[in-house]
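One protein chain omitted, others in place.
So, chain A:
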């Protein structure tokens, strides 16, 4: 195919062959024959497959033509790497190689004092410090997210006695590190990709889990010099609208969220390692008995031998399974514990126990906010009144309350 031009094929939507919105291309090949290719994008188990549903040969585009449907499946896999063990090249080197430095205990104590002096506690940022004119909430605002640790799973019950499996997420000591304004973010590599055809938004860099500066390199600690915070083990970026900007060093807690709201959780799935075809792709394998020789969990045939005469890209085979970025969308928050900074979320979350996840307001259109949430984030009341420690969703049975009678 030499040149292809995109055309409108909406007339085909009525056909039952095309349940998903197809896109059409008109191509001219070397024999000057005009082809109308209707492609349907099909998601097939974690890989992007472009499936050519039909190739139709037309004599001319203007006159009505006979449609010869020649169903031909073409499978190509996008060649994007699914996982890497090294960070991207623009990140600074993070962890220090621990040298066996023989420091005397006095000197160690001195080093610790220096660190304490350098990172003396800052006064917490109050809500009144922020200028309020820009901070009106509207339904199109995107607030910051939060870094949390998946502590485990707890069973809770609703008011009608139905059991609900809830994931417990512990919001770590989050602090905003810096804000990247929309114009600057759109120039960066990731920002350019994300905002190629959209209006650019800003980016908040949030850090969690303060640690001893000794374990990190100087370049990594310099990221936190402006803010004056202890270097954080984990960093994350959250895309925010300019009216939801937070000043650096603002703490983010569990109160940032509202009980009953829907939330998206991003995490890396459980790493299963190198797995066979039965566990990885759900193949049935072979018979366990009846004389099957060495064919119990194998894949079987990997091609026809005729078409293309090779193994096609995307052929399902054993390989590394898990440790992939995934989002769980629309999970409902059923309980927030303000004292321990813990959120209980209905359902399960990608990743094993004690792994780090990112939580942010859902992008599912029907479950977004109708009323204003704590915007841009939650600040404890300045008159010293403590908030309610344990907030439950109205649907949930509180453990200290009497037993349910149906």
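Keep this in mind: contacts are C-beta pairs under 8 Å (C-beta built on N, C-alpha and C of every residue); 3 or more make two chains touch, one makes a residue touch a chain; residues count from 1.
Just so we're on the same page, contacts and distances are computed from a predicted model.
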item	value
Which of "Large ribosomal subunit protein bL19m", "Phospholipid-transporting ATPase", "Interleukin-21" or "Integrator complex subunit 11" matches, in UniProt, the chain that is not displayed	"Large ribosomal subunit protein bL19m"
Among A:235, A:254 or A:342, residue touching the chain not depicted	A:342
Those residues of chain A which, in the complete complex, touch the missing chain	151-152, 154-157, 161, 163, 168, 170, 337, 340, 342, 352-354, 397, 399-406
